[in-house]
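Once you've had a glance at the structure underneath, I'll fire off some questions.
On to chain A.
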Amino acid sequence: MTLLSLTGIESGPWITLLDGELPSEGDSIAVPIARLLEEGVSAFATAGALGAAVPTGTSFAELEEVVRSLTFVAIEFSAFGDGRGFSLAVRLRKDMGFKGEIRAVGPVMPDQAQFLLRSGFDSVEITDESRVGAFRVSLERFNEFYQTDYMGARSIAHARHGISQ
Partner candidate 1 sequence: MAKKIKGPQMILANRLDDGRVVFFTKDGGWNSDTVFAAYGEGETLEALLVEADKSAANNLIVGTELIGATIDGDQAYPSHIKHIMQAKGPSVRADLGYQVSADWERR
Partner candidate 2 sequence: MYAYDKFDRSLVDIRVAEFRDQVERRVKGDLTEEEFRPIRLMNGLYLQLHAYMLRVAVPYGTMSGDQMRRLAHIARKYDKGYGHFTTRQNIQFNWPKLSETPDILAELADVEMHAIQTSGNCIRNVTSDQFAGATADEIADPRPYAELLRQWSSFHPEFSFLPRKFKFAITGADQDRAAVKWHDIGLIVRKNDAGEIGFEVIVGGGMGRTPVIGKTIREFLPEKDFLSYQEAILRVYNEQGRRDNKYKARIKILVEAMGAEEFARQVEVEWEKIKDSHIDVPQEEVARIQAFFQPPELANQDATSAVTSEFAKKNFIFASWLQNNTNAHKVQGYVNITISLKPHGGIPGDASAEQMDLVAALSDEYSQSEIRVSHEQNLILPHVALKDLPAIWADLDEAGLGTANVGLLTDMIVCPGLDYCALANARSIPIAQAITKRFDDMKRLQDIGPIKVKMSGCINACGHHHAGHIGILGVDRKGQEMYQLLLGGSGAEDATKAAILGPGFDEHGIVDALEKVVAVYLGVREDGEEFLSTYRRIGAQVFKEAVYDAA
């Protein structure tokens, strides 16, 4: 498995907690969101860095309850076609002002790299290492976009009229 940074921000691995498992003190841990909501953030106070493992079907309202205590979020795609993950990342950035790392986990395709980046993801967990090259190529593919991205960066429509914000 390879961790690919989309934004250039380097980050380390973390441990995804299994059911019933408790973190060792100081570990970076991703807790399944259901467990985090059930046990509360304080149950994991000993963690070095606390993150949430969030299936794409999670509603943003649930995420909003705990987001302030998180340093990272792993959005777990069930399939590459499950576009809810993109909206979740956008929500985290736009609505909740989340500044921590957002990582895509699961069967995303190299060809989705720029969509991930532009929706607010920082990194991708790539299971098939032979695909890292394709991810990198895809990430550099387009350099101008018709839409503003999640941070409101200028779009082609603005560039046409010399508007930068």
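If you want to know what made the cut, all candidates are chains of the complex that A comes from, given by their letters.
One rule holds in what follows: contacts are C-beta pairs under 8 Å (C-beta built on N, C-alpha and C of every residue); 3 or more make two chains touch, one makes a residue touch a chain; residues count from 1.
Quick caveat: nothing in here was measured; it's all calculated off a predicted structure.
Every candidate listed (1 or 2) is part of this complex; the one in touch with chain A, counting any copy, is 2. Note for the complex: chain A touches candidate 2 at residues 59-60, 80-84, 86-88, 90, 94-95, 109, 111-112, 114-119, 130-131, 134, 137, 141-142, 144-149, 152, 154-161, 163, 165.
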